[in-house]
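Of the protein chains in this complex, one is absent; all others appear in place.
In order of appearance the chains are A, B and C, and numbering begins at 1 in each one.
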């Protein structure tokens, strides 16, 4: 069902876990779909210097979260905002058709985390 | 499809053939059904002393004709008139359902032959 | 007793390589293709490969193949499915008078549900006239179904022409190719056919599995409801061993068709010629040339078909009279009647269908056996007696019996 790269990220997820004092947090998904993703970012000098995820979801959801953290670690916030869900799926070498819409939401969670960070730091 | 007795009569039909100077002849069946039977009888002293058949038809039709000739040879005309198509089928040990109506007409042909004989000999 | 099988139109023996291909799927590889685990994935892989092989053999794309439980289901799905999917567009269906019951009775059943039905006539050889089709198509016609080759008389229809007429008029064209697969070359890249049915057991594959080709974009409603198998068009756990067998069988069947069918047709023509030569009053039914390479259908005057079959069977020879599927019926074959035969001639029909294993010796033995049987049965036939009397009286040679075109 899933290709090797997806299975690798599912089995050995990168940057899984909670971040204690994140600069920003974003959460997406809903229970009906069965996928909930939470992305934590640490931002320094407009760059994502650290990133973690927590995901309740299927293999595709976990792998998307994992590969996304690798893709954007070290990137500027603007660069990270440009990453789409489709980029994530492509980076994984593709996902099954049925999984593209519901479980491939990691970029959305990231964008929310960046927005969260920005909203908190607007006044600053 | 057919039992052994039917197959025996089909393979070794009794009294098959044309009779040269019959006392009576009866023919039944039609082309649509695909079965045509002709019974020839020779009558002496109100008894069937000889009988022959000619049949264009399926295995059941040939076997019914054959067994009928055995059944009624030597019988009085009244006895022969009492023989039904069902008696013929029973004497054969049964026929397939689908064959009971269309191919089991030998008794009808016999009755026609007897009627033919009687009509010819009414005045006598 | 050595037995001779001359009823390949009814069903064929399984090719040993097909059984070999199927066996693993009765053993280790037993998963449900819908399951996500390794047992399911290996089953899915076999299913996908079978679909690719089947598509390749037909010149189709894998997603254009829907596996079914046989030719009957494929025909029903095609006809009922298109009729329902397009019922808002129109309710006129066209088919031919010589179709298999799986097409004819389906169309007639729709006729009872408010569809208008046109049955195209055939000529004395069982051929549909493309001109008749052109005239029959109406504005509300949604589907035309004409079989590729006839199961009783072997007549091969001008499918490419018929399909092209439909394509030009924007009407879907379905063909029942159940008897054609492996016998005539057939390429869906070239034929503008929208739907095509096949059944594995007619080409040395397993019974109980078939397929419907549905060209991409063709509107079709499903007949049964359940799981999402076969692109949601045909629910139910897939018959994986059967599907693997179908794929292997069609791969073998489409290999070398011209060479194999040429040699089979030579044997067929020898059989026909021998019958005509050695038995008086034998008529060839069907087309003299546009004919399946293995099909021989003759009417033997003054004897009834079933009694011929029984005599042959007693000598170990398997043949049929009309379609085996309808042997429960007492009516003369609707195919022969549509070709214009009278009832008597239709009832005297005998079908001998050759397969790849048949030999010249078998054919010659069959002719000799048949000759004896005909003599025996004519000896008890009132019809033959009348005929002989006529002949003796008039020394009339009897009418010609070769394929007469009706109009």
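Here, a contact is a pair of C-beta atoms (placed from the backbone, for glycine too) under 8 Å apart; a residue touches a chain by one contact, two chains touch by 3 or more.
As the structure is a prediction and not an experimental result, all values here were calculated from the model.
When the missing chain is restored to the complex, the residue among C:97, C:318, C:337 or C:391 that touches it is C:318.
Only one residue in the set C:101, C:164, C:215 or C:343 touches the chain that does not appear here, and it is C:101.
Only one of C:194, C:238, C:304 or C:362 touches the absent chain when the whole complex is considered: C:238.
The chain not shown here touches subunit C at positions 3, 5, 7, 10-14, 19, 22, 26-27, 30-32, 34-40, 68-73, 75-76, 80, 100-102, 105-106, 108-109, 199, 201, 206-209, 223-229, 235-242, 306, 309-310, 312-313, 316-320, 323-329.
Contact between subunit A and the unshown chain involves residues 2, 7, 10-11, 13, 16-18, 27, 31-38, 53-59, 61-62, 98, 102.
Note that only the chains that are shown with their structure count from here on.
Separating the CA-averaged centres of subunit B and subunit C is a span of 39 Å.
In subunit B, no residue touches at least two other chains. The set of subunit C residues that touch two or more partner chains is empty.
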